[in-house]
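Each remark here refers to the structure printed beneath this line.
In this view, the complex is presented without one of its protein chains, the others remaining in place.
A, B and C label the chains in the order they appear, each numbered from 1.
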Amino acid sequence: MKEVEMKMLERAKALLESGEVARVVAWKKGDFCFDPSPAVFESVEELDTFVYDWFCGANLSKYLIQIAKKEGKTAVFLKPCDTYSFNQLVKEHRIDREKVYVIAVECLAKLDVEKMKAKGVSMIESVEVVDKDVHVKTAYGEETLYKPDVVLTKCETCNKTHQAKDEEIILHERPERDVNRFAEVEKLEAMTEDERFAFWRNQLSKCIRCNACRNVCPACSCVKCVFDNPASGISAKANDDQFEEQLFHIIRAFHVAGRCTDCGECSRVCPQNIPLHLLNRKFIKDIDGLYGEFQAGETTEGKTPLTSFTEGDVEPKDVFNGEAK
Amino acid sequence: MIEETLIPKVGVITDVRKDTPDVKTFRVVGTDGKKLFQHMPGQCAMVSVPGVGECMFSITSSPTNEEYMEFSIKKCGCVTEVIHAMEVGQQITVRGPYGKNFPVEEDFKGKDLLFIAGGIGLAPLRSVINYVRHYRDHYGKVVIVYGARSKDDLVDIEEIQTEWMNEPNIEVYLTIDRPQEGWDGHVGFVPAYVKELGLDPNMTAVLCGPPIMIKFTLAGLLELGFEKSRVYTTLELRMKCGVGKCGRCNVGDKFVCKDGPVFRMTELDELPDEY
Amino acid sequence: MYRISKEKLNDLYAKINETSGLYIPVKRAGEVNYAVWGEGKEVSLETLKTVKSPKSMFFPQTENMMKFKTDGKNIEVIDVREQFDERRPFVLFGVKACDYKAIEVLDKVFLGDPVDSYYKMRRETTTIVTLACSRPEESCFCKVFDVDATAPQGDVTTWLDAEYLYWQANTEKGEALTALVQELLEEGGETEVATQQAQTKAVIERLPFSNLDLSRFTPENLNALFNEKEWEEMSEACLGCGTCTFVCPTCQCFDIRDFKTNEGVIRYRCWDSCMYSDFTLMAHGNSRTTQMQRFRQRFMHKLVYYPSQYDGTYSCVGCGRCVNKCPQNLNIVKVIKTLGGKNND
Partner (left out) sequence: MQDVSTEKKEFTPNIVAFCCNWCSYAGADLAGSSRLTYPANVKIIRVPCSCRVNPMFVLKAFQRGADGVILCGCHPGDCHYVTGNYYTRRRMALLYSFLNYMGIEKERTRVEWVSAAEGARFASVMNDFVKQVTELGENKRLTDLRVKEGE
């Protein structure tokens, strides 16, 4: 990862120096080795804090909605999954493709520090990844974790490849894997109605309505969200009732259906670790099953499943567990 | 059960007066027919329509009025829209009074007073002006400069013309933004008019109106030699609780609901520019 | 000082539950939050930081304040506070030192004039049992705000080690609770507690954030800090979500809203966040239109405005929840390091 980081930094410097771009959207160092933040670099000097490491899980594409509106061209480093969101935003005319210079960067899955801490490591000082071993140095000593156990949930079943790039910095290709991203959804589908209700009740009761899932979601790009608009009749700052806990997540999932690229940011940012991606994946799975496979963000053109139809579409009453009877 | 300021009293609208196309003045008393509570000029109250919302309004009537309270309300949002549709007899809820009043019993005493208002900005000033008129001999000369977009937008014009203008030792200057048929008074913006009038800079000035008017009028006053420590204005920000707890109406470390809405210009200068 | 074996903790909870409601860190769907105890609930005292702080005990995320019945032009206001009289007293168990300090911060706001009766009624009927920390982590910085994580205040202070929970009453309320559960307690524990305290203190000294410099955050510097150009850069990744404010033990901003039922109107209050775009939105205009302004408001409030309003007390207690939970890793520590003073390297 260090090598990739150096190459990225070199490119960022060159692009800024030559004036080809006015700014670079990337990540900057935090206080620890595991808390980088998204950042905008406008000069070579600012690049002192540049970082690209195992914890750069954040999806940078949504920031471009605002940033790319500024004067001049914006360079951005995108991981494979981020490029889908980027394409989707271009498709929805939220980002002007001409104003963005996309540098595709490698990603061999990102780590989830919360999962690492749950494994009992605390006071982390440094982290090094060798193949599937995560070597962690802490104030209490050294430990080795098994990487697949501590990657971000969104990386667990990811098989995505870059869909948009003006150039690439890829030193290690991620091998194609045999993963089923719908396994968890299928598990839920196999449950009884009562069990499913209990599962979601338990999960959604944790929701504190912080809106992190909405605000981070690249598909949630409405200028004014219906939940913030008093005129909508359903605006709310908190879940005052079990109903509101459900309403928020149902409407959100439905609104991004057919546009959600499964980037998994919603689950990454949830402070209560609600598996929100399982809501969106249900829609993706149903759409795939009922109307043919569709991956949002693969292209910047064309219709989405919910803005198109065929005359022979399945009848709602014939749908059961995501499949046509 | 201990008192709770957030639980309002029920008030009844006993009179509705249409002042301008978008301003109405509502007279409110308690369900027992008496005034809901005592207040001082410049203080505000939270008026609400259950199911719609609650908003802060300045109390337009003078504290010396022992019978009722009045609110001059401009139609500009969802709550005010519903209030504007109300008729006599309709109940609303009111809680208050909130905020700091104009220092009528302290700094204003014995001084010559200059009131400058723009549009609906007269609402909070009407309370002070009528208070001063009531205790006329406690104060010196009173000069009132009031402007609005058009003659139809002058709030309380009847009271101004029939009462204020006929009183000795009160000078009233009216102005509207653009010439209009049937208007033979002054035409022009308030800030410019204030400079034209060449007012005595030893007066204590009170400004109220849209931010842009305040900004330019203040500049004009300073040019005329007024001292910032003797210029007062009021601020308005989003409020929910009215008692400095809900955390949104602050400018720096001051809450407009509790430490305002009345501020001396020198106080405002010390606050960050975020209002 | 008393102690009780860890195996008997469930008996302790059950005993308390006989006379009072018990509010305690409970694991649900993988996350630990304060919840009402009941048989079969998975209590987790070992958890260092609950996701939500115990402030929700006194200042719940949503709370009905009153009801209105409307009939034609008439309105009837219904005071719903009577339900408090019928409420059982509560024991809030397992509060960490930082969270206890946070309750003191909230007290200043809600118990200051005019008293917030909703908060006060809950506060008065609650006995607080605090729990000392023994395994602080890198995101903790309570020492910066003069919090002693090894000796929290409260009605009863407890310490936990591998075998026992140690118990010491501090107030009358605490003595009363001790008397209630006396049969389950045995004397002893002074040495164990002292040893644990010494060990924990040594760890706290070594924590990376234990020596932040706050010296510049004074009311005199209000305008200078407000006008710092760094706010722009610090806030650029901010999503404008409310995570930091909702997990914060001292954030106290609220909204008051109405809900129409089939019968009338419920007026309730709920947590609000200064990070939200509509926090200061009025019918005509908004005093904070950019995320930078909202971001600045939050940290200025914690570090400058609040201290200026309440004799120098900061309204941050160093719990580190925002450090752990911010989706993009922005937090108050980064603000302190950037603007706090010369001694933040």
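Throughout what follows, contacts are C-beta pairs under 8 Å (C-beta built on N, C-alpha and C of every residue); 3 or more make two chains touch, one makes a residue touch a chain.
Not measured: the values here are computed from a predicted model.
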Neighbouring displayed chains - absent chain, whole complex
A, C
From the list A:R11, A:H162 or A:K282, which touches the chain that is not on show?
A:K282
One chain is left out of this view; which of C:T19, C:Q83, C:N227 or C:T261 touches it in the full complex?
C:T261
Out of A:K132, A:H172 or A:R196, which is the one that touches the chain we can't see?
A:R196
Residues on chain A facing the left-out chain by the touch rule are 185, 188-189, 193-201, 226, 233-234, 240-244, 246-247, 250-251, 253-254, 257, 279, 282-283, 286-287, 290-291, 305-307, 309, 311, 313-317, 319-322
Residue-wise, where is chain C in contact with the chain that is not depicted?
259, 261-264, 266
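Everything below uses one rule, namely that only the chains that are shown with their structure count from here on.
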For which chain is the distance between its Cα centroid and the global protein Cα centroid smallest?
C
Roughly how far is chain A from chain B, going centre to centre by Cα mean, in whole Å?
51
Quick one: report the Å distance separating chain B from chain C, using the average Cα coordinate of each chain.
40
Please report how many Å separate the Cα centroid of chain A from that of chain C, as a whole number.
30
Could you say which residues in chain C touch two or more other chains, in rising order?
255, 257, 272
Where chain B touches two or more other chains at once, the residues are 53, 78
So in the complex, which bits of chain B are touching chain C?
1-10, 50-54, 76-78, 80, 87, 89-93, 236-238, 240-241, 243, 245-253, 270, 272, 274-275
Within their complex, state which residues of chain C touch chain B.
65-66, 68, 70, 73-77, 79, 81-82, 109-110, 114-118, 120, 219, 222-223, 226-227, 252-258, 260, 264-265, 267, 269, 272, 274, 279-284, 286-288, 293, 297, 300-301, 304-305, 308-309
Applying the document's contact rule, which stretches of chain A touch chain C when the two form their complex?
30-32, 35-40, 58, 63, 114, 117, 122-124, 139, 202-203, 205-206, 208-212, 214-216, 228, 236-240, 268-269, 271-274
